[in-house]
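Moving on, here comes chain A:
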Amino acid sequence: MAAVKETIDAVAALEKYAHGFTSDIEQEFAPRGLNADIVRFISEKKGEPEWMLEWRLAAYERWLAMEEPTWAAVKYEPVDYQDLFYYAAPKQKEGPKSLDEVDPEILEIYKKLGIPLKEQEVLAGVQGAPRVAVDAVFDSVSVVTTFKEELAKVGVIFMPISEALREYPELVRQYLGSVVPVSDNYFAALNSAVFSDGSFVYIPPGVRCPMELSTYFRINASQTGQFERTLIIADKGSYVSYLEGCTAPMRDENQLHAAVVEIVALDDAEVKYSTVQNWYPGDAEGKGGIYNFVTKRADCRGDRSKVSWTQVETGSAVTWKYPSCILKGDDSSGEFYSIAITNGHQQADTGTKMIHLGKNTKSRIIAKAVSAGKSDSTYRGLVSVHPKATGVRNFTQCDSLLIGKECGSHTIPYIEARNGSAQLEHEATTTRLSDDQLFYAQQRGLSQEEAVALLVNGFVRDVMQKLPMEFAVEAQKLVAISLEGSVG
Partner candidate 1 sequence: MSAAFNIDLTDAESFPSRRNEAWKYSDLKRWLREAPQPSPTAAVGAPGPFYDLGGDAIVFANGRAVGVTDFIASGEQTLRLRYISDAVGTGHSAGARVAVRAGAKLLLLETHEGAGSAYVAHNTLELDVAAGAEVTRVVLVEEPEDAISVSEAHVKVEAGGVYRQTIIATGAKLQRIETRLSHFAQGAHVQADGLYLLNGSRHTDLTSVVRHMEHDGTTSQLIKGVARDTARGVFQGKIVVERGADGTDARMGHHALIASERAEIDAKPELIIYADDVQCAHGNTVGTLDESALFYMEQRGIPAEEARALLTQAFLIEVIDRIEHEGAREVAREWLTARL
Partner candidate 2 sequence: MLKINNLHVSVGDKPILKGLTLDVPAGEVHAIMGPNGAGKSTLGYALSGRPGYEATEGSVEWAGEDLLALEPAERAAKGVFLSFQYPIEIPGVPALTFVRTALNAQKRARGEEEVAAPAFLKLVREASKALKMDFDMLKRPLNVGFSGGEKKRMEILQMALLEPSLLILDETDSGLDIDALRIVSEGVNALRRPDRAMLVITHYQRLLDYIKPDRVHVLAGGRIVASGGPELALQLEAEGYDKYLPPVLEGAA
């Protein structure tokens, strides 16, 4: 019952949004608004090659011609794209060479967030504790990446994408935009034009990455959009587990986060991508919070490749996110495990697409949604089987739990089968938190909030187990915190 204890402790010990502090860091901004000059400004700041600038400008042109999507079941105040800052970076002369050169204030922030950036601190920790290499992205730039040297010894490249553009331009050029094309959607086009940083990962053939890789995103600056870009390439027969975490200060305004994550898995490669999304969700009245408009997609390009997405979505005012798999290689497989918890006025429209193109491709989707307060949660998913994809298998399960009379929970799956040998199975349920179970737990001495946390953790357990250990502990705490005040 360690999880129960964790949950109870978490409820007792933590504030509603523990990461909501702001920090005064001296920063450098691009001029407010968006035009071709801003795109040039960002590209120049990063010292990018000429082709990259052209790529960005082309994306910007595309974006201008596109319209913001309206099909998702979310409502939000329109974003004034000309009123945002597209670049904010802590002031410093050059990119930091070592931890000693990073602004101590920033190190302090990550310390407060519980993200260890000093390798020796990680090493000095509990004996046998897993080591995690971290790329810390602060607003628009990566401030530090740990364990780079050790990873380099086995040929793993893990660095800010801005750095990779300078050091491995050909590798980046080969894969960037090959999974999520520039014109894929409105937010992806915007990201392609203005992304400022993010992580780049390359795992060479046959290498099992010796530690988990992690990127920690922090939005700090006000009125600033964060547009990060992550590119993960798993070469033949390699394996990597990647974690992503994120927080933002509590601010009255809505802040835009429009990220793009691209994953390429070649023959026999396996990538596990785990996210705990804890952006600021806004206050109890629905004021403020992050607009989380994210495009995440994996291309299982190689035969027998495998990509697994696991996400715990507790934050953001509005979430629009569908981590997907294009199952191109024969015998490749894709997985999507999701927990989406909404409370207050949060809205989440999330799910996945499994596009079966290759023979004997398999996919598995487990999505758990918990809605409380006045929130709205939608699972939206697509399983599609193309005419040449024989022997396809899919299993999908979507379960929704409602807590309270004023929330909503929706399930919108699309199933498109164009091959006679496909076997597709989809199940969905919607229920409310059981009064009997709640009472039972309370009779045994749990407070109402503890009982809710306990039952909800039980409801999402299947997915929780897919997370790496240390992430799962954090996620369980988040479940408890996210649902505070949801009953009664």
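On how the list was made: all candidates are chains of the complex that A comes from, given by their letters.
The rule we apply is simple: a residue touches a chain if its C-beta (ideal position, glycine included) is under 8 Å from a C-beta of that chain, and two chains touch if they have at least 3 such contacts; residues count from 1.
Keep in mind the model is a prediction, meaning the values are calculated, not measured.
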Fill in the blank from the handout: Touching chain A in this complex, from the list 1 or 2, is candidate 1
Handout entry: Complex contact set, residues of chain A against candidate 1
Key = 71, 387, 400, 402-433
